[in-house]
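The complex appears here minus one protein chain, its other protein chains still in place.
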Amino acid sequence: MISERKSLVIDESTAGGMIRDGMTIAIGGFINSSHPMVLVRQIIQRGIKNLTVVGAASGGPDLDLLIAAGCIKKLVTTYMGAEHFCPITPFFRTAAQRGELEIFECDEGMFYCALRAAAQGLPSTPWKAGLGTSFPEVNPEIKVYSDPITGEPVLAIPAIVPDLAIIYAAHSDAYGNVQHIGTGFGDRAMWRAAKRTIAQVERVIPNEEVRKNPLATSLYGVDAVLRAPYGAHPFAGPGYYIEDGIHIREFIAAGNAYAKNNDRRPFEEYLQKYILSPKTHEDYLEVVGIRRLVSLHEH
Amino acid sequence: MISERKSLVIDESTAGGMIRDGMTIAIGGFINSSHPMVLVRQIIQRGIKNLTVVGAASGGPDLDLLIAAGCIKKLVTTYMGAEHFCPITPFFRTAAQRGELEIFECDEGMFYCALRAAAQGLPSTPWKAGLGTSFPEVNPEIKVYSDPITGEPVLAIPAIVPDLAIIYAAHSDAYGNVQHIGTGFGDRAMWRAAKRTIAQVERVIPNEEVRKNPLATSLYGVDAVLRAPYGAHPFAGPGYYIEDGIHIREFIAAGNAYAKNNDRRPFEEYLQKYILSPKTHEDYLEVVGIRRLVSLHEH
Amino acid sequence: MTSTAASFTTKELMATFISHQVRDGERVAVGAGLHVPRAGILLAHMLRCPNVRLYLAMTFTNLIKEPKMEPFYTTYDIRPTKWAEAYVFHEDFQEKPRFISDTFVVGGLQIDKFGNSNLIGVGKDFKHLTFRGPGAVGTTSMAHYVDRYYLFVQSHDKRIFVDKCDFISTVGWGQGGADSRKKLGIPGGGPVYCITPLCVMDFEEKSKHMRLYSVHPGVTVQQVVENTGFELIIPSNVPETPAPTDEELRTLRERIDLEGMLRK
Partner (left out) sequence: MTSTAASFTTKELMATFISHQVRDGERVAVGAGLHVPRAGILLAHMLRCPNVRLYLAMTFTNLIKEPKMEPFYTTYDIRPTKWAEAYVFHEDFQEKPRFISDTFVVGGLQIDKFGNSNLIGVGKDFKHLTFRGPGAVGTTSMAHYVDRYYLFVQSHDKRIFVDKCDFISTVGWGQGGADSRKKLGIPGGGPVYCITPLCVMDFEEKSKHMRLYSVHPGVTVQQVVENTGFELIIPSNVPETPAPTDEELRTLRERIDLEGMLRK
């Protein structure tokens, strides 16, 4: 009479199918680390448009790629750079300067206010930092009001509810108990805010392994699990590989050709080579090449 | 030229000296587990009065003891019972019924709102749950207002800022990196809300031990560390001992004598025997007896 | 040994009724101190719902592989953490109540005709209560956010079932009416059933006034009416609360309630 527990592991195409035009999508990770790139490429391959994207608290070239491919209508972000690779990502900068991108301008404090309000089922949460700045002016969704108890001025940061969070992590069991290696950045906050979550992981591990260290379970229950080794490439997969600086610089260079010379060809070549031609994640890994992949060790 | 790192380990009397009349004190743990009882006894031994006490989200007989000893002016609590030992703790019930105790009535959601507001430096944080209930009536510090963005009704829960949090945990290094065994209940929230924190621990462990599992560091930086083996007795010390049911029942029985027959003598005997006569924690442990202590194993 | 459906206790009956309220794949908080709902949720898990995420002693776990449950009665006990798949820091509950549980069981010192309930205390003056209750614990917040909840009491009398609670710690259907929660600006499905040692009650669809749903074997409608302090809606036909099946009783007794807490 007891049926077995149901595996939540799905394939790349099923996972991609969960993302639709016009959705609000939160994408985990931090700058050049831990983005669920199989799912990011799925978004581009499927030609999904008009997304509201909640980038990681500090965004990175993963979002720049989605801007370049025309998938994003509105971006929630506090920073769009790639640290030592690039101070401001080129497609973001160009799209923002041309007014082609709606931007929910905020800092990291406000960013987590918006996610926390979503998780808590609240219309907004208050924040003090930002009083006296331009944020309420450049982001009219943020309102200044008086605290109902003390009367002092406070900012109201509206809830942003992702329809779906896509998160990269080291491990999950088949039942959606996810464990990160490292801190997990702000991924927990995205998972709590979102209606549903797909975890893209390096390895699906036995439930018994999860139970050996329950404190390490960072997301206690996601809706679907996608196994994809090297799935954060070209970004770092903490505990497995560091970022691929050569590849990131190749993408940034393509972006700079567009930003500086209005030349989209290098990006179109990048897009064709790495995203549109490879039909699957395995195809992508072949294009990158095993020699490159195994060179990205941590020590 | 490099001086060594400074140890934050202090003795019982120094720790007790940090607690003063009229302070707001947060006391960690949960119901019959993980209360810093050496410090709770210090409060009583020193005759400290007029405390505002933020009990654990679900309180327990630790708070009932402080009520009995006349230390508490105002109590922030969502539940005052001892689960299977006692549905409602007797001194709390009596003091509340007689109007001798100010009560900040709230549920666990509101409780963490108040602590979070304190940690975030906000005058209040919003909460939806409680609309339509008696909380804003029995607790006039809670206000109903309209969300500044959507206009919908919301409760404002005021910040409660503990002057000091006293927390029980399994371990700390000498530099105040604290590690709990088990979940740590809501101790992190108290530590974040409070201006200062004393961690009372079973063992002071080497810094190298802390570094072996940084994810287990629950409080990254307290202000003082008090080593006290069996220091949560008569409550559970997770990973070290379970609660002492015989002792807890003895205290509850003393409380019931007062609540039902207005007879304070059994409590006065309890107080004399376990709290006033023993001058130190070691004296207390001798009164309890090593046979009892070692019988409180977990399996 | 096989149990026969003919011999079961009221507690076993209530636990079985509760077990049928659980849906597979949900998150379900297991209140450690309430033996009947705890047994009901575990029964659902063992027989029909292998994919529920049990929230238990501040951990998440799944117990379908446990042949027999070791006893656990408290929220704070570390021993059940041996089963944990994840630890929950208690304050995380306030970050997202729905990540703790999709459904909840709420008790009360008083419950009124619209399913509002009171754990604060009995009396007219909050500062001088005639009976001070334990407090709301997390019930206010959980009942607000969950998909639906259940009222459960261990006795059925006129002190508990009152026309109007002296204080409300958990909103049911407010002042009545299907839109009563919406009018208060609160989400969630509200209370679905109220389970007592005499009967099960639900809420009439339009008025959300409490209604008799079923009586336990051996209990008469008259008995329920006499022990309820407000006018209960009585349908023309009141069925008996369904008895546990042999498999349910066997599972309760042999895998869940080994100490016989429900048989006392």
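Should a chain be cited, it is by its letter among A, B and C, assigned in written order, with residues numbered from 1 in that chain.
The rule is simple: contacts are C-beta pairs under 8 Å (C-beta built on N, C-alpha and C of every residue); 3 or more make two chains touch, one makes a residue touch a chain.
These numbers come from a predicted model, not from an experiment.
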item	value
Partners of the unshown chain among those that are drawn	A, B
Among B:M23, B:A119 or B:L293, residue touching the chain not depicted	B:A119
Of B:R98, B:R211, B:K260 or B:K279, the one touching the omitted chain in the full complex	B:R211
Sole residue of A:P61, A:G184 or A:P278 that reaches the chain not shown, by the stated touch rule	A:G184
Touch with the omitted chain, as defined above, among A:V40, A:L115 or A:V178	A:L115
Missing-chain contacts mapped onto subunit B	1-6, 116, 119-121, 173, 175, 177, 192, 207, 210-211, 214-215, 217, 220-221
On subunit A, residues whose C-beta touches the chain left out of the figure	29-34, 57-59, 77-81, 83-84, 87-88, 92-93, 96-99, 105-113, 115-116, 127-135, 137-138, 152-153, 181-186, 188-189, 236, 238-239, 242, 298
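The rule is simple: only the chains that are shown with their structure count from here on.
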item	value
Distance between chain centroids, defined by C-alpha means - subunit B, subunit C (Å)	29
Computed distance of Cα centres, subunit B from subunit A, in Å	39
For subunit A, residues contacting two or more additional chains	120-121, 215
Multi-chain contact residues (two or more partners), subunit C	59, 81, 87-88, 94, 97, 145, 187
